[in-house]
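Not every chain is included here, but those present sit where they belong.
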Amino acid sequence: MVRHALKKRSKKAGLPPGSLVHIGDKKTEAVTANVLDYAEDHCSETALIEIEQCIVYRDMPSITWVDIEGVHDIQVLEKIGQCFGLHPLVMEDILNTDQRPKIEDYGDYLYIVLRMLGNGSESGDISSEQVSLILGKNFVLSIQEGAKGDVFEPVRTRIRSNKGQIRMLGADYLAYSLIDAVVDNYFIILEKIGERVELLEETLISDPGPQTLHLIHNLKREMIYLRKSVWPLREVVSGMQRRDSALIRESTGIYLRDVYDHTIQVIDTVETFRDMLSGMLDIYLSSISNRTNAVMKVLTVIATIFIPLTWIAGVYGMNFKNMPELSWVYGYPAVWVLMIFVAIGMVIYFKIKKWW
Amino acid sequence: MVRHALKKRSKKAGLPPGSLVHIGDKKTEAVTANVLDYAEDHCSETALIEIEQCIVYRDMPSITWVDIEGVHDIQVLEKIGQCFGLHPLVMEDILNTDQRPKIEDYGDYLYIVLRMLGNGSESGDISSEQVSLILGKNFVLSIQEGAKGDVFEPVRTRIRSNKGQIRMLGADYLAYSLIDAVVDNYFIILEKIGERVELLEETLISDPGPQTLHLIHNLKREMIYLRKSVWPLREVVSGMQRRDSALIRESTGIYLRDVYDHTIQVIDTVETFRDMLSGMLDIYLSSISNRTNAVMKVLTVIATIFIPLTWIAGVYGMNFKNMPELSWVYGYPAVWVLMIFVAIGMVIYFKIKKWW
Amino acid sequence: MVRHALKKRSKKAGLPPGSLVHIGDKKTEAVTANVLDYAEDHCSETALIEIEQCIVYRDMPSITWVDIEGVHDIQVLEKIGQCFGLHPLVMEDILNTDQRPKIEDYGDYLYIVLRMLGNGSESGDISSEQVSLILGKNFVLSIQEGAKGDVFEPVRTRIRSNKGQIRMLGADYLAYSLIDAVVDNYFIILEKIGERVELLEETLISDPGPQTLHLIHNLKREMIYLRKSVWPLREVVSGMQRRDSALIRESTGIYLRDVYDHTIQVIDTVETFRDMLSGMLDIYLSSISNRTNAVMKVLTVIATIFIPLTWIAGVYGMNFKNMPELSWVYGYPAVWVLMIFVAIGMVIYFKIKKWW
Amino acid sequence: MVRHALKKRSKKAGLPPGSLVHIGDKKTEAVTANVLDYAEDHCSETALIEIEQCIVYRDMPSITWVDIEGVHDIQVLEKIGQCFGLHPLVMEDILNTDQRPKIEDYGDYLYIVLRMLGNGSESGDISSEQVSLILGKNFVLSIQEGAKGDVFEPVRTRIRSNKGQIRMLGADYLAYSLIDAVVDNYFIILEKIGERVELLEETLISDPGPQTLHLIHNLKREMIYLRKSVWPLREVVSGMQRRDSALIRESTGIYLRDVYDHTIQVIDTVETFRDMLSGMLDIYLSSISNRTNAVMKVLTVIATIFIPLTWIAGVYGMNFKNMPELSWVYGYPAVWVLMIFVAIGMVIYFKIKKWW
């Protein structure tokens, strides 16, 4: 995943800053733009056909949420950039879909990068989509990388049905709501991973095999990836809290503290999983050692019992003319007795050594 | 444990902030509410039947401690929230019983989350219950997740019997006393863990086995869990010390410093146990290596002594017509002498190599 | 690589500060100096034959970029030092080509050290070249260690063709552009390393061998080397951002923030690769254990089945006169039956133990 | 050690703060109190029979050092507390003898906790005793847990014999002298540990065995314990340096800096030992691997030489009627030649593989 994103960065090497080149996989065909315009007493929803139409909403006092899905059509993005007066560096970052979460203050607006995790795939692999938020005075632009679907549906429902206080509050509260939706989704992902970790832990005890190692390894890699998305997010949210930008009202601070608290909890859980996986790796490795040990013991017991016996049999299989034992009447039973004594002696020795 | 708590977070994804959904296991059937109202010269105790009754105590100058056990009845909690004017985000956090310890200042009151560890179970597993404290001007609300029993009984006794200075001091001292009771309980838990660690250390020397590994692993996991409860607690207590809230009198500072000191000691002990368990894992793993080594040595000694002897016997078991040794009078005894010499030579070699 | 650079430091021990001794490999024969002088409305390019010529450009208001390739000709460097008034310590550092990235403020100019990574070699080894930047009021000196080629060509093209806004902005923007080009190149290097890491990961699963270990080891060493170049770079860029030097205009700050962001991303990727390589080492080591284990099992199965059988055969190979079984009519088939039973019993035992 | 201390904490759970319960082992029978009262021109020494007598010295301008040995007689301590006006929390901490080093400012006096290490035991185990120092305006109280003997004798001698400047300086200098004596003793302990580490290192090379592992493990545990005593001590001393308490004169600062420096050196040495012990564990573990490897080689060499030979012998021990080789005149010598060739071939193979 990391590699794919990196791979296309080389297309941009040496271009002037602000060059608009799409970095990442093209995830959808059509770029769609939906507008949700609302105030305490109204709410209208429009799917834009011409992107220029969004200019209508820019200067109205109502809160406007423009949600764009897909970043590979550069012309569409350029129009949006002109319409909302975005800096070329912001435009560039929207297109570079391998960003780590960050927040940047451009005076008239805040630029926020988030990583939204997909929760669709059955294989358990985490897919990730970059979401850019532009928080202006009375608008929020959310630009998704383009994977189908998002985690914002509940926010839309709350606006449409006027549930909670979202329609009464400003654009900063909308931005908070979107960040909160992204973080809430992390909990769902973590629950799924938690189930996999638990399952793995049971397998580890009941039937560990080379496959177990690969499952531990995969989960560890996903944890490396998750950490990269989550640790910077903490700084993003605390950055919003501390910032003395006029764009974030004081009353929103309490909600940001709440989402900050959730972020800490997500980090805590990721770190707990990391610790648990490390412990599981230790368990796995020592269970292999244990098994080798057990196999060794059986080999040793069988070999050390029968090797002397075989030698005894060999001795009396020799063809010397002059071997008096061979003519004894009780020679053969005597050898049997000898062999049984040797065998029992060995077994007792092993019992004492606790090897059996 | 971690997983269970997480599991239910998904119920809440996308709900507006402050939505009251109970997250966690339902630990008790009935939600109970007890009021302890006291001042220097009086002390009354009531079990509330209707939660609205607590409003009586709110505005009285005496100190009121409302102790609620059980959070799954949302209506009861809503009434309490209205009665004491709690913010929806506080209400939400009370219901999310997988919080890490934290402190939040809401102006009129402080909201404190603690994790109270259970000390009942014989199996040694640590159970944990979330306790929310609301410290207002002249009241303390303690809302327990609902597991039977708590660690606050000694505090109740001190209030009832007017022991110590608790009845002379304010609500902040009561909050301190409750936090102190939670931390004191950590010492008891750590003593029990300390006994298990010590027992394990003896087993490790006397009779290590795969079971030992699992015990080490379990203790390590409990340490991961304990750390998560204890480290943030330190920040909670130092947060109370530093805070210039009118709710915490200066005279209480000295007691908070004391409980902070205890918290540090708890952390210190947890970290010591972690270090010791790491050392024990090393010991365990190398004791397996040592044992494999010992088994190897026996196999090697037996095999390398008898394999050549068996070959000698095999040689004289061959059926060649023309084997002069077979007809020698002292052929057979000579072979015995040869075999004994070979065996003794091998044994001396092993003695020199210190393998026997 | 590290060693080579270090090796020559001893030549300088005890010399007064500012002594000009070239430390490092001589990478090119001829020292070349190219001048790009430009303003909004013009752009001229000259290859200097006599280094003294550069004095012409020093006091002109147009922006002058003097790009020098090769540092082993000390006389040339001394002339440049005199021409631009460089401090002897700067001159010394230009010649010590094993510097870590740093920034130093000398009042009239900033001295910046970067490490430019080569991307030419097929073997995958990273070569590195020291680049010193001197940012003055209206000039930038870039002094490369001397390996053929650099990563600045796109910047030159942008100046020549007046693409982007580079001709409109000052020397600080030119310095930023050069740093940006160096960092952009890191992404290309990281892509290549990412491919090697991915390839290695596949090998690790399909066909791990001692060679795999050496590949992991080599990549780990390269990561150690990369970290040393990248971590200090972060401080360099953030140092430029924070610095209240008149040489860096406020408008450039936004671009420095962008390149800082890229630096963080490079560091992030390097750390991710490090974590992945550690995980791969664990996988490799346990795959060796697994293989040893598998070999052990085969040995054990074969040996423990045939050793008892061989003993049985040995018993009936003994030459005792009085061995009644030998005369039995069904003695021979009975021994076969016995041997088959023993063998089947062993196999069943192994199946139960899951060793087969 | 840790466990013992912890064990008794549970006696105190739930008691009001300042409850006087002795936590720890009772180390001595009689509680003794000695007073050293001195000024520049006099010095008197008294063994108190009634603890109330110490009140005489409290208000005199001369410096008074009350040294109490034993904390299990709570009544004695209560009287001291009343006499010097100590806070109940201080009294409590004096009795809790499992404190980590700390410093607390109570306005009229500073409360300092130290851990004094015993240097008597031959077994090498470190015993530890808590020392509480109360530094008032013109007195120092030192309350030792009660193990026989202390490290303060040289300080007493210096006071008695008026050596150095101790009688000319204040109570803060006396407190410094006591802390310095404790730290000086750490050096002695570390020297002893250093000898054990060095001895262990020699054993590790000459004759490593399971015992070596336990010695490494024990030293590691002692290092864990020492770290816990030493790291907080650094904060104690730097806390005294920074504090703007009237109790510490500026002229004492230079001496505190000196003892701080020693503390750092102690920490440095502890960390060095930790690093060395980690390295020794690695060496030990790989020396086991090496030995297993050596044993394996002998087994392999012997087995792979004789197993084919034994098979050859077995072939010519078969009883087929029609085996022409058996009737050949040179059949038997030919088999010997064959066997010798096979053996020599194997040996050469092993020489090439460097296994022999």
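Note that the chains are named A, B, C and D in the order they appear, and that numbering of residues resets to 1 at the start of each chain.
Definition applied: contacts are C-beta pairs under 8 Å (C-beta built on N, C-alpha and C of every residue); 3 or more make two chains touch, one makes a residue touch a chain.
Worth saying up front: this structure is predicted, and the values here are computed from it rather than measured.
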| item | value |
| --- | --- |
| Number of identical chains forming the whole complex, with 4 shown | 5 |
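Just so we're on the same page, only the chains that are shown with their structure count from here on.
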| item | value |
| --- | --- |
| Subunit A to subunit D, fewest steps along touching chains | 2 |
| Subunit A onto subunit C, rotation angle from CA fit, given as a multiple of 5 degrees | 70 |
| Subunit A-subunit B separation of Cα centroids, rounded to whole Å | 26 |
| Inter-chain centre distance, subunit C versus subunit D - centres from mean C-alpha coordinates, in Å | 42 |
| Residues within subunit D bordering two or more other chains | 317 |
| Overall pattern in which the protein chains touch one another (line/ring/star/complete/other) | line |
| Chain pairs in mutual contact under the definition given at the outset | A-B, A-C, B-D |
| Interfacial residue positions of subunit B with respect to subunit D in the complex | 151, 153-155, 157-158, 163-166, 177, 180-181, 184-185, 187-188, 190-191, 194-195, 197-198, 205, 254-255, 257-258, 261, 264-265, 268-269, 272, 275-276, 279, 282-283, 286-287, 289-290, 292-293, 296-297, 299-300, 303-304, 307-308, 310-311, 314-315, 317-323, 353, 355 |
| Subunit A partner contacts - residues on subunit B that touch it in the complex | 2-3, 6-7, 9-10, 12-19, 87, 89, 92-93, 98-100, 102, 104, 106, 210, 213-214, 217, 220-221, 224-225, 228, 281, 284-285, 288-289, 291-292, 295-296, 298-299, 302-303, 306-307, 309-310, 313-314, 316-319, 323, 325-329, 331-332, 335 |
